[in-house]
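Below you will find the structure I want to go over with you.
Here the complex is missing one protein chain, while the rest keep their positions.
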Amino acid sequence: MKSRKAGNTAAKSQLLEFYERMLLVREAENKLSALFADGEVPGFIHLSVGQEAVCVGITSALEARDTLASNHRGHGHALSKGVDLETFFLEIMGKEEGICGGRGGSMHVADMSVGMLGANGIVGAGIPLAVGSALAHQVRQNDAVAVVFFGDGALAEGVLHESLNLAALWKLPVLFVCENNGWSEFSPASKQFIANVRDLATAFSIPSKKVDGNAVLEVHDAAVGLVNAARNGEGPQLLECITHRWRGHFEGDPQKYRSEDEMSGLADHDPIAAFEALLEKKKVSKADMQEVRDRIEEQITRAVEAGRAGSAPDFERAKTDVYTVREAV
Amino acid sequence: MKSRKAGNTAAKSQLLEFYERMLLVREAENKLSALFADGEVPGFIHLSVGQEAVCVGITSALEARDTLASNHRGHGHALSKGVDLETFFLEIMGKEEGICGGRGGSMHVADMSVGMLGANGIVGAGIPLAVGSALAHQVRQNDAVAVVFFGDGALAEGVLHESLNLAALWKLPVLFVCENNGWSEFSPASKQFIANVRDLATAFSIPSKKVDGNAVLEVHDAAVGLVNAARNGEGPQLLECITHRWRGHFEGDPQKYRSEDEMSGLADHDPIAAFEALLEKKKVSKADMQEVRDRIEEQITRAVEAGRAGSAPDFERAKTDVYTVREAV
Amino acid sequence: MAEVRFAKAINMALDETLTKDPSVVVFGEDVAHAGGPFGVTRGLLDTHGELRVRDTPISEATIVSAAVGAAMSGLKPVVEIMFMDFVAIAMDGLVNQAAKARFMFGGQCSVPMVLRTPHGGGVNAGPQHSQCLEAWFAHIPGLKVVVPSNPSDAYQLLKAAILDPDPVIFIENKAMYSMKGDLDEAAPAIEIGKAHIARAGDDVTIVSYGAAVNTALAAAATLAERDIEAEVVDLRSIQPWDEETVLQSLSRTHRLVILHEAVTNFGVGAEIAARMADIGFDELDAPIIRVGAPFMPVPFAKSLESRYLPDADDVIAAVEKVLA
Partner (left out) sequence: MAEVRFAKAINMALDETLTKDPSVVVFGEDVAHAGGPFGVTRGLLDTHGELRVRDTPISEATIVSAAVGAAMSGLKPVVEIMFMDFVAIAMDGLVNQAAKARFMFGGQCSVPMVLRTPHGGGVNAGPQHSQCLEAWFAHIPGLKVVVPSNPSDAYQLLKAAILDPDPVIFIENKAMYSMKGDLDEAAPAIEIGKAHIARAGDDVTIVSYGAAVNTALAAAATLAERDIEAEVVDLRSIQPWDEETVLQSLSRTHRLVILHEAVTNFGVGAEIAARMADIGFDELDAPIIRVGAPFMPVPFAKSLESRYLPDADDVIAAVEKVLA
């Protein structure tokens, strides 16, 4: 999905591609949720159900050479940047054939071949990593941009401040994306961070925009503009996407801290349902949409099968990945 | 120096007190410079010559119970908060009778009895310490305020961001004082930090002011207002003081990175000369001023003598200060 | 004497000290309203109020340094870092400030704070949520480090840590939170720095701390079936650590195995082995063997993590080696 223009003028095929990407993320995570409940996924996983428009809207504005740093809630970032679905499932199910050999799991999905520099278990850590990646692009003059996704909770980490400053001083090609879903674990954003991220960006002379993070075309259009600016040497850019976390902080979180009102209102913000309505308005046929849904379902079924068929990682092999082993000269 | 009102209405005695405090800091540091050159002060020292109006203007707005966290350029902060001159010299000269027993030296002068929580060798570190101290004041409801001094270079440290946020969220009684002298070691502020500290404060809903940091009455008046606000439960406040570093980053720094123009212009910003002119205008007699100067000179002479007479710290005794040794029960 | 879980024992110590001492405050990420990520601080907010039990933003460096500043200004903060891996962001406050304040200010002040943090694997939390980094702290003069191995010790050691005038790192093995054990609230206080003989034996000394003590005890039980009587020393505190007790045990058994979950290389066990290879050299009849995690990050997959974590079989093999 390379085209840099979309929005209202987007062709039907492109609209269907947005749809397919969002569905892929949604259905992959719904499946992970089920696998987790059944004990087929170890550890803990953080789902981005309800937030699919953010990752899809933004990664669709990127080129393959662009890099992406992510956070703990990174499934959508990874899949929409192009990580292969089967090796993705294999990884999260802890298998040797996983994209990271089962060493990292959900919180560390990475795929260097598509510029996905990794999910990250340390809140905020992706921010300076992306700044460094952008530095590499600038020094190597390879016309690439680095993007980082972080939540509203990460705003409180000092590295954000340091990174905004450094990126602005050095005019680095980096796009800061704040996925503001209103929650930081079990605490509401209002009790976590008092400033507005766009005011911060302004203080650091970083252009910024705020969009409805559940409207994929709106996200995409904004991202296209900001990514182009970054690519054109205009320095760092920031995009705030307002969205909603549907599930618990992690799977298994009973979410007692959220009101019934909030929970029951979530469906009103469904980025996928909203996009389906838009597709209908744009006269995309039900059959076309169903075809996409069928394809996704089939892909996920196959990926889960692959995941189940994968083998338990070998300890001795894993041990050899700590350092680079060079051929004897 | 307890009065909270000064400025244009200040009494002559209070004006003379400002003068005396500034002179004390200036002459103490000039003497340290000479002692350092002679090898009587080990390690390295950072002088605040030219910046005396900031510490004096602010500490004169504080009560004894208020606490103060400082940085590497902390002589003025310490002396103006009330650290005894003799134990101050003894410390910096590395003597057992020093306020810290010669264990810390210039970068760690502290005096808990006057609420001076310590100079600090880690840039930015005083900021969250002061936030914590303010938390203690709030929990203990002891009507005290915490103040922290930091330079323009410290603005780039992430703890500033974290501390502004936490202090604002918790409405802590803390005054953030940025001593903006335009230099961070050998680098100009413009290459170090792109934002304006007051814009940051605003982003965090923290009231702020900016003053000519070389005009002691202006600093004092602003500090009185902000300290009162913090004390009255209005939460954190921020004061930016524009000033100038006269000496090198540390003693011995040849300052090749500064232009001749800048160096020769420094004297125009002398807070003490400016204040002398003001005193004259306010009809303070030359004799009164001379008396102050004589007193300071004498005090410093005595302090240096005390410093020289101090003893080399005892190693075995120093070793026992690592942990609190409790009496056997 | 009641049976309580490890998490609850910590909660009781917090509740009790908050009640007794108005200068104790508790803060950290999600510790107040949510009662802590592992439920350890549940109920404290309701009982002790918003002034003293607080949720913080995700700002580890400032959480720790604010605790230092508060401790220098009359409070006794007990702060939490949610996973020990995250202390990497907060080392300045601990190492350059808390650990040094007393010394560098010539004994003018102490820094009576406690940092609680969970270490350890076993829950497939992966390389950034499972580390055991206690060796870092044990290397820093000015810090104390305690690691309880059961609910009763957790309760006692945390109370001792909060009472202690110096900064104490209190380490909780996260796999132990639901472990049950007897808790005698009236039992005499535990002194920080004193080890405990968790099991007596004459054939070999196994020194350990934290959750691994239970692994050592399990190994000892199996060894006993083969008539090998292992003495298990639970250090309880690793800084300071009780070298006298270890030396005395070694002087009886003449054989030493050291066990911990942390990476073996440059871990806490290295200091114990090194010290005994000095002051205990004449007592040693066999090489000192350390059992710990291999030199690699903590892996995610079950098949990897279960091989990664040292277990009773590893201890038994080590004991067999020193007895060979």
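The letters A, B and C name the chains in turn, as written, and every chain counts its residues from 1.
The rule is short, and it goes like this: a contact is a pair of C-beta atoms (placed from the backbone, for glycine too) under 8 Å apart; a residue touches a chain by one contact, two chains touch by 3 or more.
These figures come from a predicted structure and were not determined experimentally.
Contact with the chain not shown here comes from a single listed residue; of A:111, A:152 or A:185, that residue is A:111. Of the candidate positions A:122, A:154, A:177 or A:222, contact with the unshown chain belongs to A:122. Considering the full assembly, C:88 is the residue among C:88, C:224 or C:247 that touches the omitted chain.
From the set C:23, C:128 or C:215, the residue in touch with the chain omitted from the display is C:128, counting the whole complex. Residues of chain A that touch the chain left out of view are 67, 69, 98-104, 108, 110-113, 117-118, 120-122, 125, 127-140, 142, 146, 158-159, 162-163, 165-166, 169-170, 318, 320-324, 326. Mapped onto chain C, the interface with the missing chain covers residues 61, 85-89, 91-92, 94-96, 99-100, 103-104, 126-128, 133, 135-136, 138-142, 239, 263, 265-274, 276-279, 281-282, 284, 286-290, 295-297, 299-300. Listed here are the chain B residues that touch the chain not shown: 42-44, 94-95, 102-105, 107-108, 120-124, 153-154, 156-158, 184-187, 191-193, 257, 312-315, 318-319, 322.
Just so we're on the same page, only the chains that are shown with their structure count from here on.
For chain pairs A-C and B-C, the one joined by more C-beta pairs in contact is B-C. The most distant chain from chain A is B, comparing centres defined as mean Cα coordinates.
Chain centres here are Cα means. That of chain B falls 40 Å from that of chain C. Contacts with at least two other chains are made by residues 156-158, 191-193 of chain A. Residue numbers of chain C whose C-beta contacts span two or more other chains: 57, 59, 61-62.
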